[in-house]
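Omission of a single protein chain aside, the complex is shown with its protein chains in their original locations.
Here the chain labels run A and B in written order, and each chain numbers its own residues starting at 1.
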Amino acid sequence: MTPSHLLDALFPAGHAVRVDGPVLAGTASGPTGVVAVLGTCGAAEVGVEVALRLAGELLAVLRAHPGRPVVFLVDTRGQRMSRRDELLGLASYLGHLAATVGLARQRGHRLVAVLFGDASSGGVLPLGFMADEIHAVDGANPWVMALPAMARVTKLPLERLEALSRGSAVLAPGLESFLRLGGVDQRWEPPLAPRLAAALQRPSGPDARDLLGHQRGGRPLAAEVARRVAAAPGPVGR
Amino acid sequence: MRPAALDRRSWREATARRRLAALLDPGSFVEWLAPASRVTSPHLATLGLPVAFDDGAVVGEGRLQGQRVLLAAQEGAFMGGAVGEVHGAKLTGLLRRALRERPAGVLLLLDSGGVRLQEANAGLVAVSEVMRALLEARAAGVPVIGLIGGAWGCFGGMGIVAGCCDALAMSEEGRLGVSGPDVLETVKGVEELDSADRALVWRTWGGKHRWLLGDADRLVADDLGAFRAAALELLAAPRPLELETLEASHRALARRLERLGGASDAREAWRSLGVQDLDQVAGMEPEQLVRAEGARRGIR
Partner (left out) sequence: MERLEFEVECGSGAAAAAAAPVVVGVVASGNLEVLVEQGAPAGRCRFSVDTSVRGFGETWRAVVEDFAARQRPSGLVFSLNDAGATPAVVSLRLDQAVEEFRGARR
């Protein structure tokens, strides 16, 4: 799905979103007023410049429009892989972007992510996967690494990995897997606008992706492990 | 080479458990989901790979000079400290606990190549849950400090986790990045990066470079006591998650890009920063470099 098709489908009442290279930013008419729109397109590689621009756009929303909901549109093949980005400290730029999203949540901005293309690794972690709710539309393709590369790194034979990945939400790339793991909440079918409107109007709650992954059978242990660590009894007298 | 007698003090050579013990007041560590709970990775077992009783993550609480802190330590020797479903959920649980209990801080002893590819998708989601829990703890006023000096450095999604912390302490031997040298060479070719060029790897990801640029707040010797001292200092100077602090970070990162964006190598970047005696940087002890830079920046 192209960004303009997606924007028309999500915001039939109108939108003013600039597409500037790999970065999308602007505003749109939401169910209860103006929402901010921020994201990437064209399977963007998120390097230091893109990360800084996204963080800058979001900081401007926090400064000028307290409480305004933000919709993240996600199409990224991951962090930009280059010696220059690493030299300049990409970890700090991506961390800064994630922290900005964390601050937006703390200040009461409702955050909804819509995956509409690739959603991979260091590109999806600091923005899309930091939202309160994460949904997917036609074309969404979350993944970590293609199976041939995974075979090289893990030293598992490709045929074996392919056989294992069938039916394995943990190994098989793609939306089906991430739905089962709880990493993506819902797959949205058209019409998209009412879906988004409903998501924007739900109250924010704690991160429940691990519970969802348990219910859907993709992650048997995450929710229970996190709960046990979070609630383990401390030493007597605390 | 370092004298063998000193290696018992080496952070890099120590296991995750040894690092925790050396950091904390003696006998104060209490572990949650300890090895005897046997919460191991179901996914590694499916692949016919060995599991570890702690899945490579040790989490618990202890006292650091009397202050109650929560801690997580990644064991780099097991699967490169990489994050799978259980490993990640232990870190997330710890940070959610911090949100509720408001300890003096959370210390993350990072030693990880990032997402565990044998659990690829679950690892990626797990890292994002760690990031969200970390930032919620920070938003509630609990400082989260990262300590990086293990043999595996801190890469991939865990590099971004490090970038979410209040502050970082690194040793010269520590490395921090997103795409590590092996990944860069494999994906982009040896022309982009020759991972066998140790000096280049060190200048691109190593602790001194990260400290000179401002990614790391403390540069310390590869010594258990030095990390303890740095952790204490950083706990006392939190960087709260507020609009003003993030706007300040933003200006600093924008300025870095303006000044250093054209640099082709770390030495060029250091020159632009005004670092003197470029040839000496590699050979200097961390304390020497910190002193020299402190004096230079103070004069300016």
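Note that in this section a contact is a pair of C-beta atoms (placed from the backbone, for glycine too) under 8 Å apart; a residue touches a chain by one contact, two chains touch by 3 or more.
Bear in mind that the values here come from a model prediction, so they are computed numbers and not experimental data.
**Q** What shown chains does the left-out chain touch?
**A** B
**Q** Who touches the missing chain here, B:Ala22, B:Ala52, B:Leu243 or B:Ala263?
**A** Hidden-chain contact among the options goes to B:Ala52.
**Q** Just to verify: which one of B:Glu75, B:Glu129 or B:Glu293 makes contact with the chain not shown?
**A** Answering carefully, the residue with contact to the hidden chain is B:Glu75.
**Q** What chain B residues would touch the chain not displayed?
**A** 15, 17, 34-36, 38, 45, 48-54, 75, 77-78
Going forward, only the chains that are shown with their structure count from here on.
**Q** Provide the residue numbers of chain A that touch chain B in the complex, in ascending order.
**A** Per the touch definition, chain A meets chain B at residues 48-49, 52, 55-56, 59, 62-63, 79, 81-96, 98-103, 105-107, 121-122, 124-126, 129-130, 142-145, 149-150, 152-154, 156, 164, 168-173, 177-178, 181-183, 207, 209-210, 213, 218-223, 225-232, 234-235.
**Q** Considering the complex alone, what residue numbers of chain B touch chain A?
**A** Residue list for chain B touching chain A: 30, 32-33, 39, 42-43, 46-47, 59, 61, 85-86, 88-90, 92-94, 96-97, 100, 115, 117-129, 131-133, 135-136, 138-139, 154, 156-157, 159-165, 176-179, 183-184, 186-188, 192-193, 204-205, 209-210, 213-215, 241-243, 246-247, 249-250, 253-254, 256-257, 260-261, 263-266, 269.
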